[in-house]
Every structure is written in structure tokens, then in C-alpha cells.
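A single protein chain has been removed from this complex, and every other one stays in its place.
Chain lettering (A, B and C) follows the sequence in which the chains are written, and residue indices restart at 1 in each chain.
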Amino acid sequence: MDTQKQTTRLLDAVLFREIWKAMKVTFKHMFHRPMTFQYPREKRTIPDAHRGALGLLRYDNGQERCVGCDLCEAACPSRCIKVISEEDKSLPLQRYATEFYIDITKCVFCGYCVEACPVNALAMTKMYEYSTHDKRTLMFDKQRLYEIGDQHLEDAKKYLYAHNQEQDDEESRTYRYHFPQPIGKTEASDS
Amino acid sequence: MAHLEDQRETIYKVDPAHPETKDLPILRTEELLLNMGPQHPATHGVLKVILDLEGERITKSTVVMGFLHRGVEKLAEHGTYHQFIPHTDRLDYVCAMYNNFAYCRAVEKLMNVTVPERAEYLRTIVAEVQRIIGHLFWLGTQALDIGAMTVFFYTFRDREILLDWFDELCGARLTTSWYRIGGVERDFTASLETKIRDFLAYFPPKIDEYVVFLEKNRIWLARTVGVAVISAEDALGYGLSGPTLRGSGVDYDLRKYESYGAYPKCEFSVPVGKNGDTYDRYWIRIEEMRESIKIIRQCMDQMPKEGPVLADVPSVTLPPKNRVFTNLESMIQQFKLFSQGFDAPPGEIYCGTEAHKGELGFYIVSTGGGNPYRLKIRSPSFIHMGAFDFMAKGYMIADAVTIFGSYDIVMGECDR
Amino acid sequence: MHPIAETIQARFPDGFLSAQEWRGDLAVTVKREALHAIGRFLKDDPAMDCDYIVHVSSVDWPDEEERFEVVYEVYSIRHRHRIRVKTRVPEHDCYVDSLTDIWPGAEFMEREVFDMMGIRFNNHPDMRRILMPDDFPEGYPLRKDFPLQGKGWRDSFDFLNEGATS
Partner (left out) sequence: MALKPVTTPDTEAATISLNIDGETVTAKEGVSLYDVISSMGKIVPAMCYHYTFDPFGSCGMCLVLQEGKKSPVRSCTAKATEGMVIRTDGEDLFAARKKAVEKHLSVHPLDCPVCDADGHCELQDMAFEHQVTDLANAKQKNIPEDTRSLVLDFNMNRCIACGECINICKDVQRIDALQFMKKGGFTQVVAKGDHALDCEFCGDCLAVCPVGAITNKFSKYVYKPWQLRKTTTTCNYCGDGCQMYVETKDTEVVRVTSPLSWKNKWGDRGDTVNGHGGLCVRGRFGFQFIDSKERLKEPLVRNETGLAPTPWIEALDTTAERLTDIKSRYGSEAIAGLITARCTNEELYVFQRFMRTVLGTNNLDSSARYGHMNFVRAVHHALGINRTMNTSADLTKAKAILVVGANVTETNPVASLRVKAAIGTYKASVIVVDSMQTNLAKLASHPMMVKPGSEGAFIKGLVKSVLEQDLIDPDATAQAPEALSALKAAARAVSLDAVAAETGIPVETIQEAARIFAEAPRSVILCGEGIVRQPDGYNHTLSLVDLAWVTGKLNKPGCGINTFTEEGNEQGAVDMGVAPEFLPGPVPCAQAEARQKFSEAWDAPLPDAQSGKSLVEILDDCRAGKIKALYLVGENPLGTLPKSFGVEEALSQLELLIYQDPFLTETAHYAHVVFPACTFAEKDGTVTNQEGMVQFLRPALDPLGESALDWHIMVGLANGMGQSLPYENTQDIQAEIRKVLPGYYNLGEPRPVVADAVAYLRNGYADSVRARYADGRAQKSGRPYGLKLIQLIYHSGKLSTKASGLMDISPNAGALRMSLEECERLGLAEGGRVRVTSDHGSLELGVQADVNVLPGTCAFPEHFNEPPVKDLVRVVVDPITHVPYFKSTQVTIEKV
């Protein structure tokens, strides 16, 4: 046995058998479909749960969902959100965000703000292509965030469903509510 | 190292530990200080090592780190326990899930929260997937550092499958933040389960493939066998853990001996090396991937089909979102937990978790209130670097890369 | 009291101060004069056999007279027990005996404690900062009185603040 082992070892050394074995694996891969894809031309399919850029959402009737409660600001681990809220003087008891900033250069995309939001005004989208030459444009303000929200509304909704933030559309309509109207009155104000 | 005061030029002496130098002609040589890093492709980030060389041999090495120091421990003191989870993603940014796991476990120990059974299984599965990712990453880069490029492509290809799976699971590939104190953020979906089962079938042959590339490769062997040997006693004294410690023959695996998650319900073995060299550490990691596959398979089979994935402890865990919309008490819970955090009891705990690099521990001191009073991260990378000087002494410059590669260091975790 | 704590108390009646057990962790508070001897005992005594050093840490209690707490946690591979040894030092006399000669791994961990909390270790082979630059002038970052707010480099980027304030 020993001699046989010795012989094998000698042959291994002389014939570079391990190289042949490895080459075999490598050559086999020549017949595989390539794993890579050509990015700007081909795009990945992104899962619903994907945590991309944040957007602000509106109710179906176009009203801003955000009530400026600042909970996202409190929840944010990187302190990149700044909400400035105020009373909407035209509607007593109506609080809304006059300004809403997300410093996307600081954002860590953890999704805590979405989890925290008591009205599901925030959602993450599948948008990830917003690289820029100017860092200033990465300070997303309220307008930009609503634009993202409007453009990627479907993705945003899917995100909320995927992360159990909302049930499906139909069900969520029953418990979705507007401040300051109590629940149950929402149906009327929706239509 | 010889003192240099009077003898700036020394005659190279034969080192009894390296008898092969006997045949070298006696030459006049000078001590050489070699500055490696901080921006060196093989240092896995920003690490600087100052090597004192005699010829090509390392006589002393001084590790300079802190280039990626972000004060994570200080940050922890100023956020709620919950807010710290995304910060743990960025410790060992290659294996965020395991950091999350270790941290959440520590806080659960502090809060005395029991995790629901299904969540335990989910956590274990994902943790083991993360271990595979970690080992794949290590294998690819270590082989690349030593000169075997092909393995890198193959391991990264397979790692990619799992990262995509993470993306589908929690929305991010690397910075996952999927674990929650008291459970996990989100349950598996049917497609996730199918995908992981597919992977279980797909992956074991791939391990054999990597092994084909390396196991008998004479360069690989020359660069790993007998390199950076450390005895069991020394390894323990230096606080090494994980594969680095087990390579030296110490059977220390927290998954087995301070078992947690669903590990106690799984059968698996802990591979232990003999020689304490780089090759053994490589071998252990390969074997651990095979064990991980076993664990995942067992968990998938044993896991209860239904059940909550987050403990229902109103004072600690978040309420389900739909309740927030309709119930005042859940709304209050939501606001209190996000704005002030939960009220931890005063006390201190240490909780170690077997991450793929070694023992990742969190030492938390609480004085009550929503933030930790002190949070210390016992990061294996940092502690392993403490043994670098000891382990590198007498080896060649080229081995330096192999040695810290064999610890599987990630600077994010090392510097914190 | 935990048997290990009892053993330590019996061996070091002067050095032992108290023992706590919480959530299954055993912590022993000792006088700092006795720390080295207790460390040696934990490592060498066959009943203790704590050959594995887990971590060295420190806690700052600015309101207390003995302000800093140095924490060593050691583990015995054979007996599978874990002991946390804590000792207190006052701010004006911030020295502890290094345990590097017992567990060589303590070298880096103690350096980190020095770097972050400013506690010095006697007989330490290489007492330098480790994570912060060697010439870092502003004190010790993990102390509770380390200033949190300062004008960081981000503040010099006007455009980042423009949007927020206008």
C-alpha cells in the first residue's frame, strides 16, 4: 500500500495531475451560460423587498400622507432625515410637513423610517440610479421625495406589502386613515 | 530582534529555527523596514503593517490600525438598542447577518426575551447561509492573495446567488438589518424557501470543485502548509477563536458548547485541525461549509411551518403595522419604542456568538433606559490581529498576506 | 454565591470585593492591587484553568469616586466556565497591572482600553494608542465627558446645510 501511495504521489508530482484535474473543471465551465450580465443594457430584476431610494407617498385622492410626526427622524440610525412640520392653518388640527429632507449621502437604507411611519407615508422604491456629479442633488427635499413616490408608486406599494407594512390594497383602504378624521370616516373623505 | 544601537549593519546569522538558511553565503545585510499598506490590495481594507525584515524574513511586525475607526461603540451609547442594528451591519460588512444575530442575541439576553420557535429556525438558517457566504468570500480572496485566481470567480459566483437571496429576503445584499430584537423582520416567502432548497442541492458539488483547485495544488500547499503555526496554548492565550483557534486543535465552538438558536436541535460536527497552520484553517472552513449545508437542511426540515417570527413582548418588540393604524395602544407602543426605545433593566451581560470568523461578543452595560450605557464589541478580527506579530515572526514577507488572510480579517470589524 | 467566586474569596480575602450573578453571567469585583494575582490564579489553578481570554473592556462612571472600571473576561476551555473580573480605578491614579504576561492577547485589548478610556497598564510592553492616531490630542473618546458635538468637517460643506436651514 505504502509503495502504491508513494507511486501515486510521485506520478502526481511528475504529471502535474492536480493541474489537469483543475483544468478539467475549468474547461467544463466553458459550456456554461455566463453568470454575468451587461449592466446598463441589461438590468437586474429587483425583488419587491428591495430597499432602494426613499419616496413619499400620497393617498389615492392626492392628499399627502405625511403628517410631519417626526417619528422617522427619531427612528433613523444615521440621523439623515429632517422634518419641519407646522400646523396647516386652513384646517385646524391638521399637521403637515412643510419641509422634508433626506440626506441620501448619509442614508444607510435600513428602512427603519418606513417601519416607524404611523401613516405609511414613506416607502422604499426600486430606484437606485441617481448617481450625480453634484453632491447637492443628493439632499432630497420634499418635492423630490414626492416625485420619487409618484413615479414609483407601484414599487413603493409592493415594498410596503413585502415588508408587512400594509396588507394588500383593498384591505389597507379600510384601515388607512387621514388625520384628523377618526377611522371609519375615511371612506367618506376618500371619495 | 537584534538591537540596532551600535550595530546598524549586522551580519546575518544562521537561524536555528530555519536550518535552510545554513547554505546561504554569509552576506552583509541591513535591517529593512517595510511599510505594507494602508492601501494594499491584500490587506482587505485599510490596514498598515510595518515589517522589520532581515532579508525576506520578518523579525518583528507592528500593526497600525484604526483607519476605519468610526466610534461604533460610542454611537451605540447615543441611540436606542434598536437603532444600533444597522450599525452592526457595518462591523463585518461581509457578513452583516451574523453581526445582527450576535447583537440581537446579546440584547435578548439583557432583556430576557424569548424568541419564537420559527424565528429561531429562520435565524439559524440565515446565519448559516451567512457563514457560507463568509467562507466563500474568504476562500476566494485568500486564494487570490496567494495566487490562485480561478477559485475567486467560482466562489463569488456562488456567493452572488446567496446575496440575491438576501436581497429578496430583506431588501439588501450586504447591509441586511434583518434580525430584530426578539425575532426577525420578515418571514420567508415560498419562493425564498424554494430557492434555499435549490441551493442546498446545488452547493455541495461546488465545494468539491473548489477543493479540486486547491487541495493538491502544490503552490497552495507550499504557501499554506506549515505557515503561521500557532500552538493551542498560544492561540488560547491570544484569545483567538473560530477556525483560527480550531485549526490549532482546540475544540471550541459556541454553537455547540453554549448552544443557541436552533443549533441544539441540529446534528453537526465541529471540524478541528491538528497542526495549527494555515492549511488546517483552510480545511476547517471547507468542512464548515459542508456542515452548514447540513444544518440548513435539518432546519428546513424541522422548522414549524407556521408561527410568529417576532416575539410578542409589547415592552420590547414592535407591534404589527396594521395594529398601529387602528389601535391606540399599538400606536403608543410604536411611538415609545421608536422615540425612546425600550427600558432595559440595569445590569451587564456578555453574550458571545460563533460568527464565521470567531467569537463575536457584545458586552453591554445598562443602567436602565433606552440606550446602552456601554457597549463593547469583542470583534474576532481585532483580537486576531493581536497575535499577528507572534505568528508572523520568522516567516517570509509574502507570508504576511497569508497570515492575516487566514484570520479572515475585515477592517470594519477590526477598527469598529 | 457561585462556587468560583467563593474560591476566589477564600484565596484572596483581601483582594475580593464582591460577586454578582445576573442573567447567568458571573462577575467578580476585585481590588486592583489583587488583580494580577487573581489573574495568575485563574490561569494557573487547575480548578480554574481559564486559559482563554475573551475580552478586556472598560466602563466609565464619571459620578463615582473610583471612576473607571476595567473588565476582564476569561474562559476555561476545559471546564467551560466564564468569569468576568472587574476592578475599579480612580481618575487621578489611572493605573492597572497589565495581564499581558498571563494572557498575551491582553496586549492589544489593553491598548484599546488605554486608547479609548485612558486607563494605563503597568508593565505593558507597548502602551500606545491603537485605533486613534498616536498623536490624537483630544482625550479619550469613550469617556462620558468626551465632547459629542463639534464642528465636524461636514459643517464646512455649506451646501449640505443650505437646504436644511433655508
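Descriptive notes on the structure:
The rule is short, and it goes like this: contacts are C-beta pairs under 8 Å (C-beta built on N, C-alpha and C of every residue); 3 or more make two chains touch, one makes a residue touch a chain.
Just so you know, these numbers come straight off a predicted model, no measurement behind them.
Of the candidate positions B:55, B:226 or B:314, contact with the hidden chain is made by B:314. Checked against the full complex, the candidates A:22, A:49 or A:74 give a single residue touching the omitted chain, namely A:74.
Interface note for the absent chain: among B:189, B:327 or B:367, the touching residue is B:327. Annotation for subunit A: contacts to the undisplayed chain at residues 67-71, 73-74, 84-87, 92-95, 118-119, 177, 179-180, 182-183.
For subunit B, the residues in touch with the chain missing from this view are 314-315, 319, 326-333, 335-336, 339-340.
The rule is short, and it goes like this: only the chains that are shown with their structure count from here on.
With centres defined as mean CA coordinates, subunit C is found 23 Å away from subunit B.
Listed for subunit B are no residues, as none touches two or more other chains. Within the complex formed with subunit A, the residues of subunit B that make contact are 79, 82-87, 89-90, 150, 157, 160, 164, 167-172, 175, 177, 185-186, 209, 212-213, 215-218, 318, 320-322, 324-326, 331, 334-335, 338-339.
Residues of subunit A that touch subunit B in their complex: 12-13, 17-19, 21-22, 25-26, 35, 46-47, 49-51, 71, 74-78, 108-112, 115-116, 118-120, 124, 159, 162-167, 172, 175-177, 183. Note for the complex: subunit C touches subunit B at residues 22-23, 25, 27, 51-55, 57-60, 71, 73, 77, 80, 82, 84, 103-105, 107-109, 112, 116, 129-133, 141-142, 146, 148.
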